[in-house]
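Missing here: one protein chain of the complex. Every other protein chain is in place.
Up next is chain A:
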Amino acid sequence: MKESTFKKKRKRLVFRTAMLVVMAGLVVFAVFSSLKGDDAVIAKGEDAPNFQLNKFKNDETVTLKGLEGKGVMLNFWATYCEPCKDEMPYMNELYSKYKEQGVEILAVNLDATDIVVEKFLKEYEITFPVLRDKQGQVMDLYNIGPIPTSIFINPEGEIVEQVQGALTLSKLEGYLQQITPE
């Protein structure tokens, strides 16, 4: 009698614990999924997803994978975005110095027409490579909300930092140093 009671109690505890664990798991899953949906940024420390885009006015394609071993700064911008115009000269200024150290700056342009981009590049004398993302696919891939947004990727392909809004010269340099290969 005693033995069977003990067994029964034990069974009950196991059953209750299992039920509670399963249900708690479902709740955690639901809450986590709904919160993740709201989050419009790609997480720091995760691997940057690969993409392929053409260079502006040039059939040369660039893939992120192809730049492994280099630090990569992805800058999402457009000609109609005022703060983008402010940070472009800083990127221009630092580009050649960091390129030598193994950092690539890729400016992903989101405009619809070539002509506005061409005028802009001429006016600002942009030297770093500009990629065109007419369909906004890479923008969607990286969950880009407002522009400008810059993503800094280290030589291992991990996202180190995501910055919304225009960068100052010193901030930009700081981030570029973070992703410079040793």
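Throughout what follows, a residue touches a chain if its C-beta (ideal position, glycine included) is under 8 Å from a C-beta of that chain, and two chains touch if they have at least 3 such contacts; residues count from 1.
Going forward, contacts and distances are computed from a predicted model.
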item: Chain left out of the displayed complex - its UniProt protein name, from "Cytochrome c biogenesis protein ResB", "Iron chelate uptake ABC transporter family permease subunit", "Carbamoyl phosphate synthase large chain" or "Outer membrane protein beta-barrel family protein"; value: "Cytochrome c biogenesis protein ResB"
item: Absent-chain contact - pick from A:Asn58, A:Ser96, A:Gln137 or A:Gln177; value: A:Gln137
item: Residue among A:Met73, A:Met91 or A:Leu110 touching the omitted chain; value: A:Leu110
item: Sites on chain A contacted by the missing partner chain, in the whole complex; value: 5, 9, 12-13, 16-17, 19-20, 23, 26-27, 29-31, 33-35, 37-38, 49-54, 61, 63, 78-80, 82, 110-116, 118-119, 131, 133, 135, 137-138, 140-141
